[in-house]
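A single protein chain has been omitted; all remaining protein chains appear in their positions.
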Amino acid sequence: MSENIVDIRDLYVNFNIYEGVTRVLNGVNFRVAKGEKVGLIGEAGCGKTTTVKSIMNILQIPPAEIVGGEIYLEGLDVLKMGQRDLQMMRRKTVSMIFQDPTSALNPVFKVGDQIGDIINYNQLALGNKISKQEIHEKTVQVLKEVQMPDPERIMNSYPIQLSGGMRQRICIAMALVSATNLLIADEPGTNLDVTIQDQVLRLLGDLVRDRGTSIILISHALGAVKGLVDRVYVMYAGSMVEAAKTEDLFSDPLHPYTKALFEAVPKLTGGGIPMGISGRIPNYLSPPTGCRFNPRCPHAKPECREKSPPFYQVGDGHEVACYLYGGQ
Amino acid sequence: MNIKKYVAYRLLSSFFVLFGLSLLIFSLSRLVPGDPARLALGPMAPQWAVDKLRAQLHLDEPIYIQYIYWVTNVFRGNLGQSLVTRRGVFSDIVEFFPATFELVIFSVILSTSLAILLGVTSGKYANSLWDNIVRITSYVGIAIPSFVWAIMSVFIFGYLLRWFPTLGRLSSGALMPPKVTGLLLIDSLIAGKLDVFRDAFYHMILPGTSLVISRLAQEARITRASVVENLHKDYIMAARSFGIPERTITLKYLLKPSLIPTVAVMGMDIAGSMGGSFIVETIFNWPGLGRYGMSAMLSNDINAIVGVVMLIGVFFAFMNILVDLITAYLDPRIMMKLRSG
Partner (left out) sequence: MNTELMKERWKRNWYKFSANPLSILGLAVVLAIILIAIFADFFAPYPEHAFVFVDFKNAKKPPSWQNLCGTDMAGRDILSRIFFGFRYSLVMAVSVLSVATPPGVLLGLIAGYMRDTWVDTIVMRVADVFLSVPSMVLALAVCSMLEPTLYNAMLAVTVMWWPWYTRLVYGAASSIKNEYFVQAAEVTGASTFHILFGEIFPNCLSTIFTKMTLDVGWVILIGSTLSFVGLGAQPPTPDLGTMVSDGSKYIPAQWWISLFPALFIVIIILGFNLLGDGVRDMLAGD
């Protein structure tokens, strides 16, 4: 446990909205070891962002409500942390690269100012006092690292003056100066052109490789994840259904959902246009009992409807939450 | 299109609009029934005196000739003579303008500061008791016409509680400080006369609040709405995720984007209050442009009416351009739009 930088156990999160209570996270189990690069894949709306936001405890509470489970970050219980400790944690341990770089940047402040503030508080958390000159230098340095041309000019620009790809890189830069231990990248580049997205992911890969930082990479693009991470979690409707080393997962998917997911991806090598997965993602207001995939699963058994299956170990580091792989 | 071109375009545009305004107000003042000359001299005056005044004012000539006389005079700095004060309208305006300017600026600055305080606190703590109090009070505040507040505040604060004086800029018998700007608050500070400063300040409270009470409520509402909207924006959550302290977030990252609509409204409130001053100054006997303009209108003092309306029009146009420039400066997104024409 002490080698894990992130350890989420049985996390249950509800959202209290106008129509009722949505049970968004349904017993999430998630681990990231120190220095490990972990991917998190799943359909839009399955709870990926909610899971990682709870690691940093930046969920909007209300309407969100954490109703059960534990989250450990570097061995410390995040949910029991005081304001001060949470702030420290956000300033030096973990940082997040947001999905939409346009909305994540404050439109009325210069980019350099925003990065500068983050550097300042990061250094304070590390116990260093830092001068304006040094902040300036560090800003230029990190902008160079994310391959921004002409850092001085960029620093004096407002977000509106930059392109989408540049804004994404600014967000990466911000995350880099804010934390050294864990980086959470929430679908970086999804809103951008595919070629830009590719650049962004490559950049991320290079940066992470050089620093030895742990990283959680969220994506709903399977191919993007493949080249970058050591281990992958597959998520469906609020809980993890499968976890394995990257090669193992892609070569030998076990969970019925994962199998269906991979089959649904069109292959360039032919085979016709695949069928999607039949059925729909559940309504979180009244989700199915037991394993949430059971209405759509071709192998569903009565016990699947009664209780959610735990993770069963199958082989080296390969876990599946499915009764097909473990007795009742 | 850069800033200089934009400003030039706006100035030219305003010039044409003001030209149109001058046509409008000039025709209105000359074409109404009644004889301004007779009204000015009174029913007892002999007809030849009235006729002489009429000739002086070119009242019997075709209207476009009258207008040409007026325009050429304006370019010479001559706005004609007031039929009431018997002095040049221009000098009247110069004399009365500072009092109104001081009242308006003082009141709007005060009201906007208060509005920001109320709006930010009630927005940040939305749906709390404080928020509900502020919201209900601002609903009521918007519905209070300035004359109603004037009467009620004179009654409550002037007579019942005797907190504030109700007439004029200074207590009778008080000496005015040597005139530097014409703004009593500043002049008294320059002359070092703190008791005069205090006296002038107190005299401004009731007329000032009457002038801006409903605008204060509106500004608070707008600020609150803006804060509530921005509070849930991603960039605030992002700032929090990087460990930026709450205080910095509220006072820097939330405040600046939220205040942009407020600043715009504040500018327009300064301009709009020039209109409200007509009523408020008359009620409080405040020796400003509003009182002058009101009495000019009630006595059909045609030159004064045109002079005052034109001045207000110029001020309004200037304010409009200034507000647009300031908003663009504060919000780079607007600046981008301006630049692209």
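Going by the order they are written in, the chains are A and B; count residues from 1 in each one.
Here, a residue touches a chain if its C-beta (ideal position, glycine included) is under 8 Å from a C-beta of that chain, and two chains touch if they have at least 3 such contacts.
This one's a predicted model, so the numbers in the text were calculated from it and none came from an experiment.
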Original post:
So which shown chains sit in contact with the chain we cannot see?
Top reply: B
Subject >> Of B:Gly80, B:Pro177, B:Gly208 or B:Gly272, the one touching the omitted chain in the full complex >> reply: B:Gly272
Subject >> Absent-chain contact - pick from B:Leu117, B:Val140, B:Leu251 or B:Leu322 >> reply: B:Val140
Subject >> Candidate in contact with the missing chain, chosen from B:Leu28, B:Val180 or B:Leu251 >> reply: B:Leu28
Original post:
Hey, which subunit B residues sit against the chain that's not shown?
Top reply: 16-18, 20-21, 24-25, 28-29, 32-33, 139-140, 142-148, 151-152, 154-155, 159-160, 271-276, 278-279, 282, 293-294, 297-298, 300, 305, 309, 312-313, 316-317
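As a convention for this text, only the chains that are shown with their structure count from here on.
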Original post:
How many angstrom lie between the CA centroids of subunit A and subunit B, rounded to a whole number?
Top reply: 54
Original post:
For subunit A, which residues are in contact with subunit B within the complex?
Top reply: 56, 58, 60, 87-92, 95-96, 98, 100, 103-109, 117-118, 121-122, 125, 158, 160-161, 174, 178
Subject >> In the complex with subunit A, residue positions of subunit B that touch it >> reply: 232-235, 237-245, 248, 253, 256-257, 260, 330-333, 336
